[in-house]
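Of the protein chains in this complex, all but one are displayed in their positions.
Up next is subunit A:
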């Protein structure tokens, strides 16, 4: 990243961070819009890490998002497990960083457990289908989880904790910046070198001393960790975590599309894609509510036709043309 673009990024983040202090901003439409853009940008970064940089197309992001969301909801609202604490202090887990990290860790642990068998045996499309199957299995397990998961209805967290959207906005922005910085640092390190090597040529990577299974599982787990933390943040927003909401395929499909539109395997592509695509989705939802999936679908088709490598590479193409 050049000096100039670094300064631009710092200024943009600073302005966004100060935005909630603007009178009326918190109640404006664009405020919740920006919160959702940041949430989706984090999910897109999560997918980009394993698929864009790692070359392993995962279709299981929604499972890890849901695992993070459920972990938070169960910890927070598991009053049958540690009822007294919850009854006296209903807010105790609201935006608790440890709870959020645990959401990430549970998702990452699941990714390691499922990633070891899947990634050692399956490649390419087959791995993708395996992760899709895993998502369905997790959903069924949570539907049938009895009191522990709240069954088909899910778990309700104490919505009385809600006061303002400000903390959601700041945490979303913070996560978006933190994942981008972490992935930037990772890709400049020797681990990034191994990840790209595995993506470019797995056989050559292992012939050059790279333990390819370890690299792939680590990327899968890192991606799951990010998705789990995002799911945890969503719990603090939605307060009702149910199998149909947090295990919805949209939590995988939308970030995937956003990343592809923005630029797979680029640092800012997922953020740019999340901004552009969420704007298209939301605009279509408001202007033509009956047809909004059609508009969204058309946008994706057009993007694939005319920007097959994503928005981030348009500038590059213009420069070399």
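Worth a mention:
Convention: a residue touches a chain if its C-beta (ideal position, glycine included) is under 8 Å from a C-beta of that chain, and two chains touch if they have at least 3 such contacts; residues count from 1.
Here is the rule we use: contacts and distances are computed from a predicted model.
Per its UniProt record, the hidden chain corresponds to "ABC transporter ATP-binding protein" from the list "Putative membrane protein", "ABC transporter ATP-binding protein", "N-methylhydantoinase B" or "Aromatic ring-hydroxylating dioxygenase subunit alpha". Residue A:209 is the one among A:24, A:146 or A:209 that touches the chain missing from this view. Listed here are the subunit A residues that touch the chain not shown: 190, 193-194, 196-197, 199-201, 203-212, 265.
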